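The following block contains the structure, expressed as structure tokens.
With one protein chain held back, the other chains of the complex are shown just where they sit.
And now, subunit A:
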């Protein structure tokens, strides 16, 4: 209680991390509206893992708060497990405590796809996508195709992500020898590696074309606003998705409807 008035209580780690068998202290990676992400070697010293923690929201009724944390984190864990078993590239789930609001998952060595694309584009002239330009965009096209294939396998499994952006995809280093920071070694191969989907906090299990199409639409919009220079390469994602997923044609037809519809209706009163 005494600490509640200070800034520091926001950063107090969850209780489980106060006992740390490894030598390295937990590292706070990010703090969003939903919760915090730590990097820790809690399980074993040579195996870093990501700890997702949803601290209790004190302004919410405690019963409601506990219920929401439990169902949301439980749902996320279920989806992760389902994907993992079906061979969709997602982090493995190591441990969780729903009552305490945390889960430990595999640490993916690498960088977010968003960052990889921006670094790659940053090294190339502005006119990269000018048809007259001779810059070889093959690595980026190949990455787009890998993303489309992964999304196909995700939807085939009966899962929609709910918040697809290039920030929620990791580009896993080809040869991860357990070393911490990945500065992507040689920049020449910056776009190589497997695409791994992360952050399933808004994911649901669904087989509906509508939900799948909205999933793709969200990514399309996010991609256009995050990487405007590479916007037109997005078609490669959809092409690979079509090849990888048998039911893609009806999803892509639905995607046309979703695009036309936009998201917002006019408000009455």
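Please note the rule applied: contacts are C-beta pairs under 8 Å (C-beta built on N, C-alpha and C of every residue); 3 or more make two chains touch, one makes a residue touch a chain; residues count from 1.
In this section, contacts and distances are computed from a predicted model.
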Taking the list "cyclin-dependent kinase", "Trafficking particle complex subunit 11", "N(6)-L-threonylcarbamoyladenine synthase" or "LSM complex subunit LSM3", the UniProt entry for the undisplayed chain gives the protein name "N(6)-L-threonylcarbamoyladenine synthase"
Of the residues A:39, A:57 or A:221, I need the one that contacts the missing chain. A:57
For the chain left out of this view, which of A:43, A:202 or A:222 touches it? A:202
Contact residues on subunit A toward the hidden chain run 7, 10, 32-33, 57-61, 63-64, 67-68, 163, 202, 264, 266-269
